[in-house]
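Heads up, one of the protein chains got dropped from this complex, but the rest are sitting where they should.
Going in written order, the chains are labelled A, B and C, and every chain counts its residues from 1.
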Amino acid sequence: MNRLEALRNAVGELLDKVEGVIALRNKSGHVAPHLFREREELNGLGLSPKYPLPATLRLIQNEYPEAKLGIVCRGCEERGLIEMAKRNQVELGNVTVIGLACTADEAEECRCAKPYPSVLVDAHVGERTEPVPDRVAEELRQKEVAERLSFWRSQFDKCIKCYACRNACPQCFCPECTLEEELWVERGRVPPPFPSFHLIRAMHTAGKCVGCRECELSCPAHIPMTALYALIRQEMGEMFGYEPGVDLEDQPPLVLPMEVEI
Amino acid sequence: MEYRNVLTTCPYCGTGCALYLQVLDGSVVGTLPVKGHPISEGALCIKGWNAHGFIHHADRLTKPLIREQGQFREAGWDEAYNLIADRFSSFKSDFGPDSLAVLSSAKCTNEENYLLQKFTRAFLGTNNVDHCARL
Amino acid sequence: MYEPKIIAYACTYCSYPGADLAGTSRIKYSPNVNIIRVLCSGRVSAELILRTFREGADGVLVLGCHFGDCHFINGNHRTAKRVPILQRILEFSGIEPERLRLEWISASEGERFAHVVDEFTDTVQQLPPMRQVLG
Partner (left out) sequence: MTNSVLDLEEADCILITGSNTTEQHPIIGTRILRAHEERGAKLIVADPRRIQMAIHADLWLRQRPGSDVAWLNGMMNIIINESLADEEFIANRTEGFEEVKEAVARYTPDVVERISGIPQEELRQAALMYGQAERAAIVYAMGITQHTSGVDHVKACANLAMITGNLGRAGTGVNPLRGQNNVQGACDMGALVNVYPGYQVVTNPEFTQKFEEAWGVTGCSDKVGLTVTEMIDAAERGEVKAMYIMGENPVLSDPDSNHVIEALQALDLLVVQDIFLTETAELADVVLPGCSYAEKDGTFTGTDRRVQLVRQAVPPIGDSKADWVIICELAQRMGARGFDYASPAQIMEEIASLTPIYAGVSYQRLEEQGFLQWPCRTAEDVGTPYLHEGQFTRGLGKMHVVEYQDPAEMPDDEYPFMLTTGRNMFHFHTGSMTRRSAKLEQESPEGYVEVNPEDAAELGVSDGEQVKLLSRRGEIQAKAWVTDRVPRGLVFAPFHYAEAAANVLTNPALDPQAKIPEYKVCAVRLEAA
């Protein structure tokens, strides 16, 4: 049984118990998030390319907070859900999770540190594959400060301020976004003046970014921003022992006051 | 509870980016880029990302309007159609087809542009049909 | 050698009085520093620091109360976490992290204030002007 069939079975079974399952739908080769309500629709179930399904869950729960829902989650999406739940953006009590392990190729493409879900899952689909080290981030770490500056300047100068990095990010949900504040990022300027836009975003994703790479995948200029976020994530781990998306109980360091003895 | 994504083509510039309109219970609530599309490759510009922004705007025209003593008043479709039909017909017979002029739209579909030029050429009898290609 | 422009954000309850003490005690310190009084070091956001750099500051000092002394109990705890993260972000994006420094200075530490400011000015002076970095 291939992955798609296995997933179809799992979603089909779940549909008997919940009001709808959030998964990908494939229509004439185009894949998009969808709320499956009926088994008949499952012929159109899709696998990839991935979309940030946790953001869809949030959207639907905003309207239907009580609904019993299912969701298909990859490793990164599970990590995303965990961080969103900590910040009260999704309510996991009524949600059943079908875990979908990524293939080795998919893990490779995302340089994913954990290409399978394991925390919230109620049902598993797919074989676990090995984590992939983030070479791009490591290369960046090896660079001299001046080299890094010229690298990022040439990258950020390509920015067309589409806000895709923010819009696509499941962790970006503030009703009023600092990136749109005239005080911090001059409005109407393309590319946005360095270092405001991109470094503010880097700061705001610290402790939240789970490395799903949706920002980078939707960046028209292919700015490799996840390399920057990955380095920050590593540093946060060393500084505060915090790893986003791993544990529902673990509180993010920037949210809590520091213990006096630290 | 209905949530689906409708694949469509961006209404702004001529690049031809694809986008999904996110529809929740009959309202467009957002836009998503289309991964794997040959032109837009999963990306959009800021206008594309906000292509849903005006659809349900309160300013949308919902009824035909007819000017009466300088003011607009709402009207039914029949009344509006009849008024236009009568006046256009009389201009055509009194002053000839070239007294009429039609602007079609680079914002409308191919089918609509086709129909409007067909209407102008076949029925009104003039080639006074253009759009803002130059503007 | 150039004269770097340094902005010090000093909390109104501890560090600002500390700077004041340095002044009233006639302790000489670097004239490159411009002090901006804030209600709490916890109020100095990453956005504010980045804007300060963007406006041409070559170095930014964030000065707050020692742990346990914060008027708002734990405002400085947030600063203590925020600043190191921002330093790493600066470093990884090619801006010398030495341009940003966090120090705890109490109302009685006038000497220490002067010392920190002088040392920081020396450090920043070794780096290229920020205008050059921002191009």
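Before moving on, here are some points about what is shown:
We adopt the following convention: contacts are C-beta pairs under 8 Å (C-beta built on N, C-alpha and C of every residue); 3 or more make two chains touch, one makes a residue touch a chain.
Predicted model, so just to flag it, every value in this text is computed and none were measured.
All shown chains touched by the missing chain in the whole complex, by label: A, B.
Residues 6-18, 21, 23, 26-28, 37-40, 43-50, 52-57, 59-67, 72, 77, 80-85, 87-89, 91, 95, 97-119, 121-123, 125-135 are the ones on subunit B that touch the missing chain. As for the chain not pictured, it touches subunit A at residues 28-30, 154, 157-158, 160-163, 180, 187-188, 190-191, 220-222.
Note that in this section only the chains that are shown with their structure count from here on.
Centres computed as Cα averages put subunit B at a distance of 57 Å from subunit C. Counting partner chains per residue, subunit A has no residue touching two or more of them.
Of all residues in subunit C, none touches two or more other chains. For subunit B in complex with subunit A, the touching residues are 1-5, 7, 18, 20, 22, 24-25, 29-30, 32-37, 41-46, 48-49. Per the touch definition, subunit A reaches subunit C in the complex via residues 140-141, 145-153, 178, 181, 183-184, 193-196, 198-200, 202-203, 206, 228, 231-232, 235-236, 239-240, 253-254, 257-258, 260, 262.
Of all residues in subunit C, only 46-47, 50-51, 53-54, 67-68, 73-74, 77-78, 80-82, 84-86, 88-96, 133-135 touch subunit A in the complex they form.
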